[in-house]
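Of the protein chains in this complex, all but one are displayed in their positions.
Chains here go by letter, A, B and C, matching the order in which they are written, and residues are numbered from 1 within each.
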Amino acid sequence: MNHFLSIEDDIDGDTLHEECGVFGILGHPDAATLTALGLHALQHRGQEAAGIVSFDGQRFHSERRMGLVGDHYTDPATLARLPGDRSIGHVRYSTTGETILRNVQPLFAELEVGGIAIAHNGNFTNGLTMRRQLIADGAICQSTSDTEVVLHLIARSKHPSSSDRFIDAIHQMEGGYSMLAMTRTKLIAARDPIGIRPLVMGELDGKPIFCSETCALDIIGAKYIRDVENGEVVICEIQPDGSITVDARKPEVSRPERLCLFEYVYFARPDSVVGGRNVYVARKNMGINLAKEAPIEADVVVPVPDGGTPAAIGYAQASGIPFELGIIRNHYVGRTFIEPTQQIRAFGVKLKHSANRAIIEGKRVVLVDDSIVRGTTSVKIVQMIRDAGAREVHIRVASPMIYHPDFYGIDTPDADKLLANQYTSLKAMCDFIGADSLEFLSIDGLYRAVGGSPRDRAQPQFTDHYFTGDYPTRLLDRESTSNVRKLSVLASNG
Amino acid sequence: MNHFLSIEDDIDGDTLHEECGVFGILGHPDAATLTALGLHALQHRGQEAAGIVSFDGQRFHSERRMGLVGDHYTDPATLARLPGDRSIGHVRYSTTGETILRNVQPLFAELEVGGIAIAHNGNFTNGLTMRRQLIADGAICQSTSDTEVVLHLIARSKHPSSSDRFIDAIHQMEGGYSMLAMTRTKLIAARDPIGIRPLVMGELDGKPIFCSETCALDIIGAKYIRDVENGEVVICEIQPDGSITVDARKPEVSRPERLCLFEYVYFARPDSVVGGRNVYVARKNMGINLAKEAPIEADVVVPVPDGGTPAAIGYAQASGIPFELGIIRNHYVGRTFIEPTQQIRAFGVKLKHSANRAIIEGKRVVLVDDSIVRGTTSVKIVQMIRDAGAREVHIRVASPMIYHPDFYGIDTPDADKLLANQYTSLKAMCDFIGADSLEFLSIDGLYRAVGGSPRDRAQPQFTDHYFTGDYPTRLLDRESTSNVRKLSVLASNG
Amino acid sequence: MNHFLSIEDDIDGDTLHEECGVFGILGHPDAATLTALGLHALQHRGQEAAGIVSFDGQRFHSERRMGLVGDHYTDPATLARLPGDRSIGHVRYSTTGETILRNVQPLFAELEVGGIAIAHNGNFTNGLTMRRQLIADGAICQSTSDTEVVLHLIARSKHPSSSDRFIDAIHQMEGGYSMLAMTRTKLIAARDPIGIRPLVMGELDGKPIFCSETCALDIIGAKYIRDVENGEVVICEIQPDGSITVDARKPEVSRPERLCLFEYVYFARPDSVVGGRNVYVARKNMGINLAKEAPIEADVVVPVPDGGTPAAIGYAQASGIPFELGIIRNHYVGRTFIEPTQQIRAFGVKLKHSANRAIIEGKRVVLVDDSIVRGTTSVKIVQMIRDAGAREVHIRVASPMIYHPDFYGIDTPDADKLLANQYTSLKAMCDFIGADSLEFLSIDGLYRAVGGSPRDRAQPQFTDHYFTGDYPTRLLDRESTSNVRKLSVLASNG
Partner (left out) sequence: MNHFLSIEDDIDGDTLHEECGVFGILGHPDAATLTALGLHALQHRGQEAAGIVSFDGQRFHSERRMGLVGDHYTDPATLARLPGDRSIGHVRYSTTGETILRNVQPLFAELEVGGIAIAHNGNFTNGLTMRRQLIADGAICQSTSDTEVVLHLIARSKHPSSSDRFIDAIHQMEGGYSMLAMTRTKLIAARDPIGIRPLVMGELDGKPIFCSETCALDIIGAKYIRDVENGEVVICEIQPDGSITVDARKPEVSRPERLCLFEYVYFARPDSVVGGRNVYVARKNMGINLAKEAPIEADVVVPVPDGGTPAAIGYAQASGIPFELGIIRNHYVGRTFIEPTQQIRAFGVKLKHSANRAIIEGKRVVLVDDSIVRGTTSVKIVQMIRDAGAREVHIRVASPMIYHPDFYGIDTPDADKLLANQYTSLKAMCDFIGADSLEFLSIDGLYRAVGGSPRDRAQPQFTDHYFTGDYPTRLLDRESTSNVRKLSVLASNG
């Protein structure tokens, strides 16, 4: 499995998707262009839509589009419609709310104290509950996005300053989020109390930047300063003299950070530094640990591209078995595979991957993948490798088995669709997949690969409920689901 | 001048535009198709966008599009996305609020008591004032349309029933409006206290219909029942047994109706019956009265098509001078003349009109037009007629001089751009236009043509402020304009 | 019936369509813009596609689009892609050949002597025969348009000069045509031996112009010079010093001109002068003659808009019965009514026309139409008039009955679909249509209205086979149809 949108992902739903990436900059003359470039670097966090809001001192300007950053925001005319020295942007893969244009972020509201735009990566566990309260109180919700709930809370807050209103609003929300807000003079960044989703601070030409991953700093040559801390709100403000003040508000009682492990396993770009740790190195470590935990005699180590490649390099180095590109990936996957024909569906995985027979034939193959969700793709890949003449196929997965759904911004299948819940033994899973052997990295192996030490059961260092069932927050919407009257939500095409 | 969108209108702004037309039907299996046809018949009231919302018993469905009804709503796939036996629709020519998709009506809100969609023709004179109060109170305005203000007032009303909330909301608004609302079970129609904008009630197969003009009933073979009265709210509701109840609520103290005279002069379709009077007959009467008030010796009566045609027929019959098509209209005016080239601009009026030389040459021509706004088109038409060899050109205008702007849904140029305000004498205007003589119908002549009797100064029978300065309501937004902080309204493209 | 593309035309096929209009200009700096304006004036001759080819001294430039002139050629960017001081253009309603982009004219070919573009109004009666010969001889036909056949004949001609090649080519073709060609230095105009289709010559700023009708001269303020004569080829050439030479080549033995009567009855714009006769005056004369031939006692004369209006004015003046707009036309007919829903189809004629009840109710109505093809529209209009309360409905048609198909550029239904061939008596037709009486103008009445004298049976002054069966040329393709192997023609979408 790997982290790029593709045909068989759409067909089988055998993948995880993350909701979003965010980027914001204050005080730079090329604000919108830099934001577009930053979003381009964060494109792996959301491919369905991208939006940018800028402020030019007088007016806010908004461009929001379905599709890739590179499809729209490289057009000079589009960038020209985003004047001003400050802007925030967002890339989206929809989890909550249909992906229609009015759901695309950043969202904007005209407040009594002036306009505010917000963009958000993550998910609220009390979003629906809050929405119902707001509607009962006379609010009009135009989108089906949870982010709009925050906007309403800001609008209704009685605090005079926009930053206090923002803080007031997010303190009413629960879940995992990294959020940016832009007012007429401020760029505000906030991270949830335990820091499930990443958010970093950088600077370019002395101007502050916030973004989901460091790769968005690298693309524009900006300097990494530090991570926004869990529970922290950082308020940057342009002063009348043009200088920028930075006001970091930390919670009085800070809880330990628990970054989402899946950022390391799968979501973040390999060249990003998340929580101070290089992602590629972490993944290679997963492969090294996997080679130690689950060795096998074989002729070649073959990654399932592109997600499994770093772990496969680690596995090969640790095991001494040669690393080879036994699966070739077709990069030209078209944009719109809605309703594929039955014929095309039947070709499944081959549209994206093909076996490299000269490398596979007659060999004992170790296939290294980053994770297994439903396992349907693995079945096809194993079959493809066997069809190419492999003598043996051994699957090594660089993360533990996934048992539990996520509610913090990762789009997971229903629990009963997860491979780990469908079979009671590793042997049964292996048979289903059709491999000669199947092994997963242990939870401690994963913790060591990322953080250097095994899982602290009393105080786990990371968010890991998909593997362990240990949810780090309340799940309010979920608890009250049975009572919720279905909204008569509008089906809209304009 | 006439009432179809055209090149030179866009170029010169020498025209009046009305905001909207509305149509709604309750309980008919072909609700959306009938609404599309009704809107097609009302297309002359707004050509920039059209929207329909239907309800299928479970969900509301919305289709909103820029462009003509016939461009989008004749597609079976579009109509199929509007299932249900009730729907309301709207055609729009934007006055207040940019014409962007999120401003296109009907607007929709999810309320605690269920969804509601509203569509509206007219304008509020306190829209901006109310909007500022709402924002101060924490409301989020997504569109720049005044109609959204009503939606917020409905959402915030404390009444338990949706119809009471609707009435509560419109009672807070001032101005001229005809409004439709649709809830899960109700179709509601309302007209402002003095009935500036028209709204009629009809029925088809026993199912109630409301629409701006009777021509929308005719197109679907529906029967006209009566006008919705000024100040009245009519609530039609589907009962559990499928029957429909009609509850007409009239104001306790009713004021006399004052329909907008411009509906007769220019806006309404000639075959419509507005306020019980056939529009074509009223216009022909204007021509007859004009012939009496401003006779001239001439060879041919030539209408400025198409608006001037009924009055020209009346003028010709009353004067005995032959009616001839001396100006030919080109019906093929393309859709998008944004940014015409300088070359094309120079050809101006000829893109739409051409003189019919064989009819004009050597003749004394009486040109009959419905109204004159800025006069720039008249200049070009007179020149065109002279170029075609006319011996004399006499302009007869079938309405009085326009001095004052409108605030009830008609888009008028700034007062100082109006021809009547640029010249102090009829002679000077005539010289500007280049005609041999120029005469306007008197205000009493117009009143007699429409209603049979002259203007009652104590109690005018119609809304006529553009001619007289007598505004029939307060102009709250206008009075407080100086105090209003400009909204930092978003410029949005998505 | 009338000559604007509309819904019920598409639905019922109850109309005639003409293939094309052409415009060309040589030596003017605004060539492409003037061509676009000229084509806009000729839009009534073809609404499905429009194309312009210009030459800038180095390269030919081509823009061809489906849709109206005003939809595309008012965009400065489009005109900017058509540089140069000479250009020819074309508007098309497809008769022969599907309407797909590669069939849109002007067509272009690279010849040994340089490029050539051609545009053509009319139809060849030996087009298919010639096409088969060319294919047998190794030619590759890219379009299904007959015009391409001419291009191949030009390419294969052995004459050294492009104008001689052009003449060589058209002398091999039979039928009715008005054709323009543009080479690197020349603008060439040609009309078929008996001049079935119109073509006029004008000038602007001393530069020659050719176009289908004079209205295309009027729109740009150009001066009419003369008609291109039947059988004539006019060759205008820019000389090295910038001067323009005009070489008019007339046939040695000239045959009398026989212009198509339907240009007067229906196709040409009322303000055009065709064959020296104003079209509006001719149509009004038809109405006057009709009033004399077929008088009736009635209360109002009502035109079927817009085609019947001039004749109705004539009928009213001659009969003394008042002319009234008893039918109102909806000008907002959407662009694309492909596959209308059954529901919309059922509303038929009402989408375009509506009865003006106040004028009709209780009256004896004379409905004046320009022509009747299949009669299906007439049935609906009579029903609509009756529904509006008419006491009597008398149809008067300002042209004779149509019995025979056309092969010279008018798209006619199959002969057995024509009303005149479906019923053996006028009474039966009248019953079918549902009128109280039905009368057609006589062929002599039509000849007198257009040319002043009755039909000369020995030497008819006009082309009139649709009324009389007297085809003015051989019909080669038709004669050999039975032998023709069907082409394996490509169905193409790109």
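Remarks
We take it that a residue touches a chain if its C-beta (ideal position, glycine included) is under 8 Å from a C-beta of that chain, and two chains touch if they have at least 3 such contacts.
As the structure is a prediction and not an experimental result, all values here were calculated from the model.
Across the whole complex, the hidden chain's contacts among the shown chains comprise A, C.
Touch with the chain that is not drawn comes from one residue among C:Ala36, C:Ala119, C:Leu151 or C:Met429, which is C:Leu151.
The residue from A:Val265, A:Ala355, A:Ala420 or A:Ile433 that touches the chain not shown here is A:Ala355. Considering A:Arg226, A:His331 or A:Arg474, the position touching the chain not shown turns out to be A:His331 (whole complex). Between the chain not shown and the residues A:Pro76, A:Pro240, A:Gly362 or A:Gly469, the one that touches is A:Pro76. Mapped onto chain C, the interface with the missing chain covers residues 51, 53, 58-65, 78, 81, 101-102, 104, 108-112, 114-115, 135-136, 138-142, 148, 151-152, 155-157, 184, 487-494.
Contact between chain A and the unshown chain involves residues 4, 7, 30, 33, 36-37, 40-41, 43-44, 47, 68-72, 74-76, 79, 215, 218-220, 269-271, 273, 278, 280-281, 306, 309-310, 313, 317, 322-325, 328, 330-337, 339-341, 343-344, 347, 350-351, 354-359.
What we mean here is this: only the chains that are shown with their structure count from here on.
Chain centres defined as mean CA positions place B nearest to the mean of all protein CA atoms. Remark: chain A and chain C have CA centroids separated by 62 Å (rounded to whole angstrom). Chain centres here are Cα means. That of chain A falls 50 Å from that of chain B. For the pair chain B and chain C, the distance between mean C-alpha positions equals 36 Å.
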